[in-house]
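Below, a portion of the complex is reproduced, with chain positions unchanged.
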Amino acid sequence: MRCAVIVFPGSNCDSDLYKAVNSFEGVDAEYVWYTTENLDAFDLILLPGGFAYGDYLRAGALAARTPVLKALIRAAERGVRVIGICNGFQVLTECGLLPGALQRNSGLHFICDTPLIEVVQDQSSFTSRYQQGELIRLPIAHGEGNYICDELTLRHLQAENRIVFRYASGSNPNGSVDKIAGILNSKGNVLGMMPHPERAMADWMGSSDGRRLFESALNLFPETADAA
Amino acid sequence: MPPEPTPEEISTQQSYLSLGLSDSEYQLVCELLGRKPNLTETGIYGVMWSEHCSYKTSKMQLSRFPTEGPNVLQGPGEGAGVVDLGDGWAVVFKVESHNHPSAIEPYQGAATGVGGILRDIYSMGARPVAFLNSLRFGPLSDKKDPGSPNIKRNQYLFGGVVAGIAGYGNCIGVPTVAGEVGFDACYSGNPLVNAMCVGVIRHEDLQHGRAEGIGNPVIYVGAATGRDGIHGATFASEELNEESEAKRPSVQVGDPFMGKLVLEACLELFRSGAVISVQDMGAAGLTCSSTEMAEKGGNGMELDLDLVPQRALEMSPYEIMLSESQERMLLVAKAGREEEVFEICRKWEVPACTIGRVIPETVLRLKHRGALAAELPLDRLLGSCPLYQRDAVPSEKQLSRQKKNAVTWDVPDDIGALFKEMIVQPELASKRWVYRQYDSMVRTCTSVGPGSDAAVIRIEGTNKALAMSIDGNSRYVELDPQTGGRIAVAEAARNVTCSGGQPLALTNGLNFGNPEKPEIFWQLREAVTGICEACQSLELPVTGGNVSLYNETEGEAVYPTPLIGVVGLVEHPEHETTQHWKQAGDVILLLGETEEELGASALQQFMTGSIFGMPPALDLEKEKNLQEAVLEAIRQNLIASAHDLSQGGLVMALLTSCKGELGVHVDWESGIRDDLALFSESQSRILLSTVPQNLLMLEKLMQSRKIPCERVGVVMPGRFDIALNGKFLIQEELPELQQLWENALENIMNSENQGFSGEKQAA
Amino acid sequence: MKGIITVVLKQDILDPQGRAVMNSLQGLGYDEVQGVRIGKSIEIELNGISPDEADARLRKMCESILVNPVIEDYHLEIIED
């Protein structure tokens, strides 16, 4: 399995993601600089968190107009799996692969915390190792994670089962519509999420609930995926 | 460009005064040079001889610190201290203040403070792995006058500083993992903002800022130079009028995005081997970095100022040399390998260009528009600054206040109600509102983040971890600087110990008022004495630090505020310990003796609105014994949680050990008056919890070390019940207390401080 | 020549920061304040191009990057020297 970790100037969760993915047997992660124009060699493409271009103008906006994004969009069209985490999610909405936008947190402050997240659906290629309705702990750390979209889009997301993660149990740290924490594109091969699975890889980090996301995306346990 | 005053005019019009030199200092400069300096030269002397760069008042005090130890690889003198961690690893750390810039523009002041200390760490070659910070502000509320402009200003400063620290640290991708915040009327108008950075390095990668190799190119890396922060120190000491308002230096603005690129470029430059030395352009910008590098290398430096990248038009040599624009580094590369340097900088999209070279004459030579703009012999610039030994005399107020009895109030009727009022005071309230704004997890090495005594950061590729804490209770120092100094060291070390770390060394930030006043210099001297004593007893060398003097508003000094940052080594992940209860039914033990010590305590401040008497005593022998015993118990795996007792005493420590649904049931015997027993701030006390099976072994260990060890209660879900001598003083549902305590700061800040304060500029 | 682009949130998009500022202003006694919306003002210095071209180019910049059409509207003003 070859896995690309895209690096923009100002990305800072790139090495965390790289470590996380490389910790799996048989997975080969590589850093890919934003000027790269070809991503054909990769089975999974990861957009890391951080502050690409300092989050200047709008979070993700400047990164979404770089050469690597053109290649990423082509790969996504071919059905290659893509995960955008935090800043990566912002890039995915900015480039149009995912609908909606991420606005400033409703409380106006940056929030770093480890809330409970509900796995809304376990049928996606990214959640096959979880169970629907399961509550997991994943860290969040963002200033602009307040997901918004218009009524129609929201109804589509709901009807097509494309909301994958929600903030659980009455909490909504950033004010997102429908408590959305992560969504899919309509084909189901592109996931954007604000929580950081790469920060939940071992108990000493406070949670190891993020592991199963990568296991699902990397098809590390195909039997379970089939069974699900 | 307006014409510059001539050397003659500088002398006759005494313009050197506004450039930071006194009459006698200016005379000395003329003697050293054998001529009158021109404007640029006068400016360079002014800034290099400022307190900030020369330590002319504090140097003799600082020289008293013990700086040697078997683990010290680099003591004070370089950008930051370096301490061995074994197996070829070392830790690099230092603290830096940014008080005055933060008072003017809290967001940018704090952000650039963080950026500055970061550059100090990586210029040693180290990868920065953690930030800490220590903050002081005026009160956030006033019952009598809730809408007072002072209170609003304090809230604005607090909100802005926290946002600035978050803004820079989060963006650059280094976790902010620990710190402390204090509030007191003495900091209204003069907040304190001290930032600490910790980095990790392999021994062989250690860099030194020495300009070596005659003919080697001097390369400028990073953001262009503007008129930011020019001679800030001098302008700040001028009386403000309309004319000076126009002259006021423009605020330095941080750019963490550029900062991150410069950081990565520099670390890669070190690995390339094409670079000999690097120094950051911090205080006094190009002046300080170029002269220090040249002097340490035993050489000189020639710079062509026309080659310095400039953001503003028509900058004079004086302005170029004194600008404090951010995100800039100066480096000396190996001749012939410039292209390699530029290649790496291009990759990271960081501007870089050669601006000069290393020369054999030991001078700083500056050229501008084809002419010589300045030439100063380095030995007559750096080593020649006069040192001042000021008078040190305690004030009358100081001495009479110490003699007062610390307890002047009667036992309160309802201690439970009192407790609930106290835990919502900003001073004692949870600092969650602050640290929730900091990314404390990026880099995924944080094992214990904010919310416990010390933070713990794992070192990748090893079994080791670092425990770190920054502390300082200035009320103790105000009442008795020597004891206060000792306690600051002891407390920071105790926090590290409680987290499972062996304290290794410390950095200190000395924040004081105007040292020309005898009572202030006395505070400084006494506090240093106390710090030295504690360092000796606890075997903690000082490897670096920072001095910030003249922290005054309208002639009133802040409390003397020495801050101590301690770093410790956690030898094995199993030793990582937090202050929180782990399991219902665990037994709670109190180590140490509780005396009636309420001087400068949180209870005294709350009951009387002021502080008086003597601060708690500290017996360094006992302290050392206690810390060793706790560390031993942790290493023997006998302890579930460990928490040091500090502000607010036992009852505060009990509350802050509760987490989730784990509360306490305490039934304690004490001969001291109820309120004083619960809130006494006696030193050298630690609260432990342990599973019942380990209880006897733990008690035996403490007995063998002659450490008083009392069973005070058990961990109980959902409750906070405290009984003293068989009588319940506090009986509360835990969730209710927790909510009060955790949301207190948030409630104050969110109700009052909506809008723009402290947000990302111009976003 | 200068282009000044004012970017505002679309009418139906919630503006939490604007709300917060409004509350602060009302809290300070500015009762006349009925609503606050916060947007961006982007000033772009242009060189070597005619005002007509400038208008088209600036609109392209807005559409390709400066403005997020999902949540924002903009208007454009050109100031000739």
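By letter and in written order, the chains are A, B and C; residue numbering begins at 1 in each of them.
Criterion: contacts are C-beta pairs under 8 Å (C-beta built on N, C-alpha and C of every residue); 3 or more make two chains touch, one makes a residue touch a chain.
Predicted, not measured: the structure shown is a model, and the values here were computed from it.
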| item | value |
| --- | --- |
| Chain-type multiplicities in the full complex (formula in displayed labels) | A x1, B x1, C x2 |
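The working rule: only the chains that are shown with their structure count from here on.
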| item | value |
| --- | --- |
| Contact-richer chain pair [A-B vs A-C] | A-B |
| Euclidean distance of C-alpha centroids - chain B vs chain C, Å | 40 |
| Distance from the mean Cα position of chain B to that of chain A, given in whole angstrom | 36 |
| CA centroid of chain A to CA centroid of chain C, Å | 30 |
| Residues of chain B engaged with two or more neighbouring chains | 754, 759 |
| Multi-partner residues of chain C (at least 2 other chains) | 17, 20 |
| Chain A - residues contacting chain C, complex | 57-58, 61-62, 65, 93-94, 99-101, 103-108, 146, 148-149, 175 |
| Parts of chain B lying in touch with chain A, wherever the complex brings them together | 163, 166, 170-173, 255-258, 260-261, 348-349, 435-444, 446-447, 458, 573, 576, 750, 754, 759-760, 763 |
| Chain A - residues contacting chain B, complex | 9-10, 12-13, 15-16, 19-20, 49-51, 53-56, 107-113, 139, 141, 143, 196, 198-199, 201, 204-205 |
